[in-house]
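Data block below; observations after.
Every protein chain except one is present and positioned as in the full complex.
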Amino acid sequence: MPSEQWTHPEPGDGPAAVAAQPSPEQVIAGLRATSEGGAELTQLLTPEGQRVPSARFDRYVADVDTEALKNLYRDMVLVRRADREANAMQRQGQLGIWVPLLGQEAAQVGSGRALQPQDMAFPSYREHGVAYTRGVDMRDLIGIFRCTDHSGWDYQAHRFHPYTIVIGNQVLNAAGYAMGQKFEGKVGDDGGEATICYFGDGATSQGDVHEGFVWAAVYDAPLVFFCQNNQWAISEPTERQSRLPLYQRARGYGFPGIRVDGNDVLACLAVTRWALEECRHGNGPVLIEAYTYRMDAHTTTDDPSRYRLSDELEEWKLKDPIERVRAHLARGGGAGQDFFDDVQAEADRFAQQLRDHTFNMPEPPPERIFSNVYAEPSAALDAQREEFLSYLDGFATAGEH
Amino acid sequence: MPSEQWTHPEPGDGPAAVAAQPSPEQVIAGLRATSEGGAELTQLLTPEGQRVPSARFDRYVADVDTEALKNLYRDMVLVRRADREANAMQRQGQLGIWVPLLGQEAAQVGSGRALQPQDMAFPSYREHGVAYTRGVDMRDLIGIFRCTDHSGWDYQAHRFHPYTIVIGNQVLNAAGYAMGQKFEGKVGDDGGEATICYFGDGATSQGDVHEGFVWAAVYDAPLVFFCQNNQWAISEPTERQSRLPLYQRARGYGFPGIRVDGNDVLACLAVTRWALEECRHGNGPVLIEAYTYRMDAHTTTDDPSRYRLSDELEEWKLKDPIERVRAHLARGGGAGQDFFDDVQAEADRFAQQLRDHTFNMPEPPPERIFSNVYAEPSAALDAQREEFLSYLDGFATAGEH
Amino acid sequence: MDLQKLTIGKAINLGLRRAMEADPKVLIMGEDVGKLGGVFRITDGLQKDFGEQRVLDTPLAESGIIGTAVGLAVRGFRPVCEIQFEGFIFPGFDQISSQLAKLHYRTQGKIKMPVVIRVPFGGGIGAVEHHSESPESLFAHIAGLKVVSVSNAVDAYWGIQEAIRSDDPILFFEPKKLYHSGALKMEVDTETAPERVFSSAVVRSGSTATVVAYGPSVKVALDAAAAAADEGKSLEVIDLRTLSPLDLGPVFESVRKTGRLIAVSEAPSESSLTSEIAARVQQECFYSLESPVLRVTGFDTPYPPSKLEEHYLPDLDRVLHAVDRSLSW
Partner (left out) sequence: MDLQKLTIGKAINLGLRRAMEADPKVLIMGEDVGKLGGVFRITDGLQKDFGEQRVLDTPLAESGIIGTAVGLAVRGFRPVCEIQFEGFIFPGFDQISSQLAKLHYRTQGKIKMPVVIRVPFGGGIGAVEHHSESPESLFAHIAGLKVVSVSNAVDAYWGIQEAIRSDDPILFFEPKKLYHSGALKMEVDTETAPERVFSSAVVRSGSTATVVAYGPSVKVALDAAAAAADEGKSLEVIDLRTLSPLDLGPVFESVRKTGRLIAVSEAPSESSLTSEIAARVQQECFYSLESPVLRVTGFDTPYPPSKLEEHYLPDLDRVLHAVDRSLSW
């Protein structure tokens, strides 16, 4: 890690910390705005773990018995544990950067588990939990953050597109893919295909996201737009992007938009299943706003204390996505302490594997720089590679390096 | 005009003309979709010239007496006459291209006349009628189409920005300008400032237009988005851009959207005045969809017979923006044949002036190529200019050219 | 052998048709490419014959066109996007540079990007702003893209098919001024494929000096060579055809023979393709050059009002003037 890493200026930089102190009214307004999802929030499990019936969505989770719920619980615990491990490894200098998903486990696991194998997912850069549900080995994902690779899994096998860092780009790519599903006649019945596309609250301002809405609407693409509104785009609250709740954006395009409690794995599963069904049957697209919270920093190079209050975090801790499932399972007798302990132990092993793998990752060889620039070789580039490799060889021979 | 002008391929190019023949169902659907504005259309003057009362909008045109209506009529006739003259001059090889506004006179004159002197307007490339209402001499506009200049009026004096050809760009530029009005404290009372921005139905798909909506909403910018839905983006009907009527796009952003009969000059005046008042008082932005029709080709290089039926045009002729005012004035006794004849004669003189000016426009000098690339001179570019000019001189001296 | 006399525009049209016949995964997408056949009529008749799911009149947004093409390519399609005029490619710049150019590299080759972006480019048609530019150098600078251009009907017919068959993303620059030029009509053997279109080709041999050009400038170079011949100067003309990666072998060879090089392009010269040619040639042919590589290009200004374009665009006289300067260096 270079010392100039972009969030570590030399200390004593003056008054910005003060600027980060909002007024008491701002505190209250902020807490209200970010922690209440509003009347139209779809919730199936309260923060206290109470199951709330939903005439509209219960049927989408009718098959989720205690066993299935325990699996969702397990998924979330594993994903969180891996996230924390990676975060720690970044602190230890093993990763260049980490993008934590802490707090967004329900949104990611719930929506990811709603997908059928034939469905396709287009992530942004924080969707480690979705990756996991698509069967991507988290070890294949860590190279991005260790900076040994730009991407690492088999996209076709997992139907999980590479991470996309440029905000909004993947939304159009997903729209194109979904159009392809339609053109191939894979839409129309229960066995149909659909695509899901992930992006953040900040991303909704980008032209590409709008164009994705336009294209998907005009081509009736089987595409679920899954917006994780985690209340923040780095230091900017959602109010910097929109006057209205984001799910209402869909109103202007003529397809449904819905807000789901993004910390409620059951609701996320149900609503996403519904949306995918709509798409599968030719009634796409659909916009889902999963109302959630980014409990950690934007990335490991970020310092949220400069722009938000810890009160806000405390407020959201009460809505923790994992705790409510644990409470529900414990209270309903679905799982005892043994189960929770087992899951925790499994999670520790899971994290340990990730750690072992990370510490032992080989450095990529220099010639990798020149690989796969094109599918068909370029003589000019080949010459550049040869020249550089022989230059490097020169050092090796001379023993200078 | 070079013979390779882009709409004149050599003849006998095969089956495309056939492809342009829609099925009878398409004809009917198309006629219905494009000629009916729907229940939410605001109209004050019917195509037959009947004044329809409007509880909401009458007060915005309470001052429009017969005299004022005659002026609006005159405006539209002059603008149309100039448009036809320019179109003819293009056919005669005097202009490289012309972008006709035929059919959109009411939308442009109505909205343009709604502006106060202190307001600013950002046009696209078809807003000759708006230019006229801003006091731009149409002779200062013709150079663009004679290709002697990229632009030609005093933007500050007329508060009328240069034409913008790249679809959507001006929407963001207008949002920035309107933010500036706000930042300068020019918003809030009856004397406040506002900005209006023109774009087409096709433009609504562009990311820039969306971002303009986002910015204006987030900064409460005093900006009226004026979308002339003339049913076509070159050969593509509005259905290729949106599932919903375009004014409804505003719903997702949290500001009002309204559809006005774009062929009704009184309604356009009223609705735009209302929208500007909203903005002036700090309640912006507002989206107006002026439902109208492009009665001529997209530009003089376009051939609409390849993609739309003449039936559609015939249908729209019944809704002509000028005829309904004439009918209203004539029937109500507000104007007699003398008035109409005088206006026609004035329009002919107006067109003749435009023609005389156009025929006598000087060629721009070669050094113009190098002028005003930068505000502060560049030695490198100066050298390039000097070299080229002395090269040209060489020809002059040698008498070779 | 099926010989057809074709303009460049018609050759591309026919090449697109062949490519669509050969592979059902080939799609045409863009503004007005369907019923209208494009504002230049290059896709004329294709929607009628292949249907609306293979020839798509898209919404009006270039990032959308290219961004969805990327997704369609991930799905296994081979999209051919039309950008209406080169001046309107910029809203799509981000999708081109961030996704189209990089997905193959990013995924170590697991995702192929067989996307062609057709761009009518260049001036000389008496148009308004944004309709006459030459932005190809910008794309040549972006690694991961291939950039090509054609100057005649044979290359146009075969080149578009070669580009569509390629698994790499290709920016295909078409000389719009010449689309419908009857004078440039050529007999095209539509059955016997050439080995490879996108390599540099000597299109006229000579010994006094070398002129390298591409797209619409090849005609200018050839006209200049014809005129120079009358004055006893023998110009060798090279059509680059591939702009990135460049294939400069034939240029080096030629310069080693003539000792002089003039690079012609309508684009501004600053940090451009012609800069690159000069930079590489001065390095590779350092001891062969008898005078510096000279460039005849558009000026380093925005494209002027088109009444002035005859001055802005390289023409026969400016090329000959450069040849003279080179000879008298």
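Note that the chains are named A, B and C in the order they appear, and that numbering of residues resets to 1 at the start of each chain.
The working rule: a contact is a pair of C-beta atoms (placed from the backbone, for glycine too) under 8 Å apart; a residue touches a chain by one contact, two chains touch by 3 or more.
Just so we're clear, the structure is a prediction, and the values are computed from it rather than from any experiment.
The chain omitted from view is touched by exactly one of C:Gln4, C:Gln53, C:Ser234 or C:Gln282, namely C:Gln282. When the omitted chain is restored, the residue from A:Gln206, A:Asn229, A:Asn263 or A:Thr358 that touches it is A:Gln206. In the complete complex, the residue from B:Val64, B:Ala114, B:Cys147 or B:Ala175 that touches the missing chain is B:Ala175.
One chain is missing from the display, and on subunit C it is touched by residues 63, 87, 90-91, 93-94, 97-98, 101-102, 105-106, 129-130, 137-138, 140-144, 244-246, 267-276, 278-279, 282-283, 286, 289, 291-295, 299-302, 329. Mapped onto subunit A, the interface with the missing chain covers residues 1-10, 13-16, 18-20, 96-97, 143-150, 165-168, 202-203, 205-208, 233-236, 240-241, 301-302, 306-307, 363-364, 366, 368-370, 373, 380-381, 384-385, 388, 391-392, 395. Looking at subunit B, the residues touching the absent chain are 122, 149-151, 154-156, 161-162, 164, 166, 169, 171-181, 183-184, 207-208, 211-212, 214-215, 218, 371-376, 378-381.
One rule holds for everything that comes next: only the chains that are shown with their structure count from here on.
Taking each chain's centre as the average of its CA atoms, subunit A and subunit B sit 44 Å apart. Spacing of subunit A relative to subunit C, judged by their CA centroids, is 41 angstrom.
Residues of subunit B in contact with two or more other chains: 205-208, 240-241.
Of all residues in subunit C, those touching 2 or more other chains are 58-59, 61, 63-64, 91, listed in ascending order.
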